[in-house]
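Before any comments, here is the structure.
Excluded from the complex is one protein chain; the other protein chains are retained at their positions.
So that you can tell them apart, the chains are marked A and B in the order they are listed, and the count of residues begins at 1 in each.
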Amino acid sequence: MALLEVEDLRVEFPTRRGALLALDGVSLEINEGEVLGVVGESGAGKSLTGSAIIGLLEPPGRVTGGQIRLEGHRIDDLSYEEMRAIRGKKIGAIFQDPLTSLNPLYTVGRQLVETIRVHLALSLEEARGLAIELLGEVGIPAPERRIDSYPHEFSGGMRQRVVIALALCANPRLIIADEPTTALDVSIQAQIIALLKKLCREHKTAVMLITHDMGVIAETADRVAVMYAGRVAEIGPVKRVVKHPKHPYTVGLMGAIPMVGHDVERLTQIEGAMPRLNEIPAGCSFNPRCPKVFDRCRVERPELMPAGRDAEAACWQFDKEARRG
Amino acid sequence: MSDNPLGVTRSESLLQRILDSDIYYSFSHSPITILSAVVTAIFFLSAAFAPWVAPHNPFDPATLDLLDAFTPPAWEADGTSKFLLGTDDQGRDILSTIIYGSRVSLIVGFSAVLFSVVLGVGLGLLAGYLGGWIDSIVMRLADVQLTIPAILVALMIDGVARILVPVHLRDVVAIYVLILAIGVSDWPRYARVTRGAALVERNKEYVSAARVIGVHPIKIMLRHVLPNVMGPVLVLATIGLALAIITEATLSFLGVGVPPTQPSLGTLIRIGNNFLFSGEWWITLFPSVALVILVLAVNLLGDWLRDALNPKLR
Partner (left out) sequence: MARQRAPDPSATPMLEVRDLAKYFDVSKPWLARLIERSPRQILKAVDGLAFDINKGQTFSLVGESGCGKSTVAKLVVGLHAPSRGVIRFEGRDVADAQSRADSAALRRRWQMIFQDPYASLNPRWRVRDIIAEPIRVFGLVKSRREQEDMVAGLLRQVGLSPADGEKYPHEFSGGQRQRISIARALSSNPEFLVCDEPTSALDVSVQAQILNLMKDLQREFGLTYLFISHNLAVVYHLSDKIGVMYLGRLCEVAGAKDLFARPQHPYTRLLLETIPDLEMTGREREPVAGEVPNPINPPSGCAFHPRCPFANERCRSEVPMPTESAGHIVACHAAEEGRLPDATYTPPKQPVAS
């Protein structure tokens, strides 16, 4: 059984012009200790998937269908209080801007100790000891001294390390990391990615790594889900998706990334832009931009289907192949 | 997310765009706002068309009859349907004086707000966009003025004007002095808001783009920055109109406002006040009620506008 199972998740935003379907049947699984990358362009629904899982959808957004199961138990229908007990203890969260996760008025030590004691039965002394240990583990130099510093006394990279310590302090089974490195400089990004990878390996924590940056995914993830217009377009082992993408959207996306040593005059270009939520076309939502579109794509919506070894893609061309084969 | 993630991408006619806008939607879904708008509109229209709307002309001595003086409202024992809300000591119809009075109140209020908006927005724009010593001088000036209550500033200006203006011209210029007094007393609020907004806009890249091609700073201020700071100013001006009407009423009540020959709501309340204890309550009550309703309606409109223009509260 997978650690986290998301099945046919639907999220809607009611507006005065009718409900907008922001997530339309998202299904994915995360296994114990696995890093699942969720990649997509802005508006694809990757962050919404993360917020829905930790029960922090911004109103008026709401889950209107599907199930989210953690260790086999449904968590999408829990009350706010029940969900709060799970957040932090079983699911940790790391967001893009470390400043929003830290209270500027308290020392990082106090925030760590409080979070630890909410979830673990430890004395103040023990909790402080654990906090110092955690800070050392995330690479804060001289943690026994820095534990009494305020968030603004840390640099951006160091703050993100503190946030990682905060997310890890109750030893959760899963961490949702939403663009954890986007706000950081490239050299710091590499440090944070390496740290996240090392810690999750050591603690056997599974990670759902949400990012727009295919480079970060390639460096970190075991498997990757590519999202487009509120749906999963393709899912599979990261190496396979990066080197042999199946879905035409993923193919275009990979070709659009400029690479060092990759001497091309022009980058592969996917024409047009991702549709707005109120203008999602019938059939496959990618069909107006797809170079391989055929009639069926314009009327019928493809679900994820096997597309060769290790691969699942929501694209009719694989259905055709399967039937012929 | 963009500021208009679900917006319509087609270009439509202006009317369609208005009917489709978020502002119209929030307006049409707020009964209190609609009611306030209707009340405000009634005041504005009756003030604008007073000679045609008012049942009598209270300032035409030919139509006045002292025998009609102190007639109570129509529903009282001695009332007559000729004077719906009764008459005052000179036999003037209260309803008509209220209509003409709110005309004066609105003219003074509007002009004063216009004056302080032009002054405040102009100075705030200069301070915010140019910065440096201009900013320091303008904002310190505003700070100093804000430490003095607006009504005191207005009284001061009125006092100075009384000394400077010859006696026979006093009644003629009284209304302009009042507009100046209220207008000057209120500019710092507009200057502060405009400066804050201009500081934000100044650092946006569209301003840089204009600077790169060498557009003159004054042109950038007027054509680029000004249209983008007018939102908050509009909200402030709406609430400012209510405040200006109250300030005008206060000044007139204190006797330093418009002359009794051209009474505003404040003057009417002051005049009526003299008869309160002799039992002619209607002379002061109805102008007061009219003032409260007008100010409340304008204020509610301002509150709605503030919420509707602030995407964070939506």
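We take it that contacts are C-beta pairs under 8 Å (C-beta built on N, C-alpha and C of every residue); 3 or more make two chains touch, one makes a residue touch a chain.
Keep in mind it's a predicted model, so treat the numbers as computed, not measured.
K.L.:
Check the options A:Ala52, A:Val162, A:Cys200 or A:Leu253 and report the residue that touches the missing chain.
P.N.:
Reading the full complex, the residue touching the unseen chain is A:Leu253.
K.L.:
Taking the entire complex into account, which one of A:Ser27, A:Ser47, A:Thr115 or A:Gln189 touches the absent chain?
P.N.:
Answering carefully, the residue with contact to the hidden chain is A:Gln189.
K.L.:
Taking the entire complex into account, which one of A:Glu32, A:Glu71, A:Asp213 or A:Asp319 touches the absent chain?
P.N.:
Touches the omitted chain: A:Asp213.
K.L.:
For chain B, which positions touch the chain that isn't shown here?
P.N.:
2-4, 7-9, 11, 204-206, 208-215, 224, 227-228
K.L.:
Please identify, in ascending order, the residues of chain A that touch the omitted chain?
P.N.:
Against the missing chain, chain A presents residues 41-42, 155, 157-158, 185-191, 193-194, 212-216, 218-219, 238-239, 242-246, 251-262, 264-271, 273.
The rule is short, and it goes like this: only the chains that are shown with their structure count from here on.
K.L.:
Averaging only over C-alpha atoms, locate the centres of chain A and chain B and give their separation in whole Å.
P.N.:
A distance of 53 Å separates the two centres.
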